[in-house]
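Of the protein chains in this complex, one is absent; all others appear in place.
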Amino acid sequence: MSEQIQLIPGNSLITETPEEGRLLAVKMARLNIKFTQPDAAVRERLRPIYAEDAAMLIAIGQVVAIEFATIAAANDYWN
Amino acid sequence: MSEQIQLIPGNSLITETPEEGRLLAVKMARLNIKFTQPDAAVRERLRPIYAEDAAMLIAIGQVVAIEFATIAAANDYWN
Amino acid sequence: MSEQIQLIPGNSLITETPEEGRLLAVKMARLNIKFTQPDAAVRERLRPIYAEDAAMLIAIGQVVAIEFATIAAANDYWN
Amino acid sequence: MSEQIQLIPGNSLITETPEEGRLLAVKMARLNIKFTQPDAAVRERLRPIYAEDAAMLIAIGQVVAIEFATIAAANDYWN
Amino acid sequence: MSEQIQLIPGNSLITETPEEGRLLAVKMARLNIKFTQPDAAVRERLRPIYAEDAAMLIAIGQVVAIEFATIAAANDYWN
Partner (left out) sequence: MSEQIQLIPGNSLITETPEEGRLLAVKMARLNIKFTQPDAAVRERLRPIYAEDAAMLIAIGQVVAIEFATIAAANDYWN
């Protein structure tokens, strides 16, 4: 597995807004999968599988929710 | 995947009441799925699948519970 | 999906006791499922499925545990 | 579903030791399942199913871990 | 189910190092399964099933991660 993929864009959990924090959560979740499966061809083959499977879409939603919880805490909930 | 979908309505985690916070949790969970699967026709096709499947309804409940935990902390539990 | 269902009874996470907090966690988990599947007939049809399936009972237990974590924090663990 | 089952023994999250806190976590997880499935005969029928299924034993472990996290926080980690 | 199994070795969440805390997390996860399934013969029969199943190994990893989060907080992250 490649160790060269950047896992956290900008190397920071701090964002200006909740919306940007949510986008970061999505990106971190995706980069994590890229890190485990660095072969773009395999990932492309898997995309229609999870994107049209209700259970997997829900599972992706759960991962993003967990990533977002960390990012939100890092930003003191943008208060 | 479209980057134009708004992920957090109002770009804020702050709500006036717990009930509004819970609604925000539901919306954030749904917008996240929309972001991963932007094709409305596919989402419509998936709706009866998860809405009539006990295991998926429970899984959706778990995602909303996690989103709500973050929103509740952001609002200092509305205390 | 109906937006009229109340998601948090009493619109508050504060309860007098841990036992009441646990009941609120159960109710919030159930109302969430009701919100996603507002058709009572479908929910009635699903009930014997999850109530007699060990894996689903465990999954419901996990959702309630997550809801309860938030409620317990909101009540400062009733200390 | 019966509303008479006690969900939290002693109506408190406070225990003298971590070991007792862990036992409370196990009990809370079990009482939650009892609440959803109050029929003892059904629960007895399900017991050998989950107790001899590796995936379900792991899932039960996850629920207890989440309950315990809340109880540990309530007890300030017994420090 | 036996109530005599010790669930937390040493009856404490405090460890000297993160490594020891991680080992405690693993042990707590295993003792929890032992508590639910006290029959050693059944557990031995299940071991090759989960140890050679990718999905179950990942699920075990998730339980340990949750236990470790609690232990790390109890030790103030060994700071």
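Should a chain be cited, it is by its letter among A, B, C, D and E, assigned in written order, with residues numbered from 1 in that chain.
Just so we're on the same page, a contact is a pair of C-beta atoms (placed from the backbone, for glycine too) under 8 Å apart; a residue touches a chain by one contact, two chains touch by 3 or more.
None of the values given here were measured: they were computed from a predicted structure.
**Student:** Quick one: jot down which shown chains the absent chain touches.
**Tutor:** A, E
**Student:** Out of E:14, E:42 or E:69, which touches the unshown chain?
**Tutor:** Answering carefully, the residue with contact to the hidden chain is E:69.
**Student:** What chain A residues would touch the chain not displayed?
**Tutor:** 3, 6-8, 11-14, 28-29, 32-33, 35-37, 42, 46, 49-50, 53, 55-56, 59-60, 62-63, 66-67, 69-70, 73-74
**Student:** Determine and list the chain E residues touching the chain excluded from the picture.
**Tutor:** 17-19, 22-23, 26, 50-52, 54-55, 57-62, 64-66, 68-69, 72-73, 77-79
One rule holds in what follows: only the chains that are shown with their structure count from here on.
**Student:** What does the chain connectivity look like after leaving out chain B?
**Tutor:** Ignoring chain B, components are A | C, D, E.
**Student:** Moving only from a chain to one it touches, give the least number of moves from chain A to chain D.
**Tutor:** Minimum step count, chain A to chain D: 3.
**Student:** Quick one: point me to the chain whose Cα centre is farthest from that of chain D.
**Tutor:** A
**Student:** Superimpose the Cα trace of chain B on the Cα trace of chain D, which carries the same sequence, then give the rotation angle to the nearest 5°.
**Tutor:** 120
**Student:** Centroid of chain B to centroid of chain E, CA atoms only: how many Å?
**Tutor:** 32
**Student:** What is the distance in Å between the mean C-alpha positions of chain B and chain C?
**Tutor:** 16
**Student:** Got the chain D residues that touch at least 2 other chains?
**Tutor:** Residues 50, 55, 59-60, 62, 66, 69, 73.
**Student:** What topology does the chain touch graph have (line, ring, star, complete, other)?
**Tutor:** line
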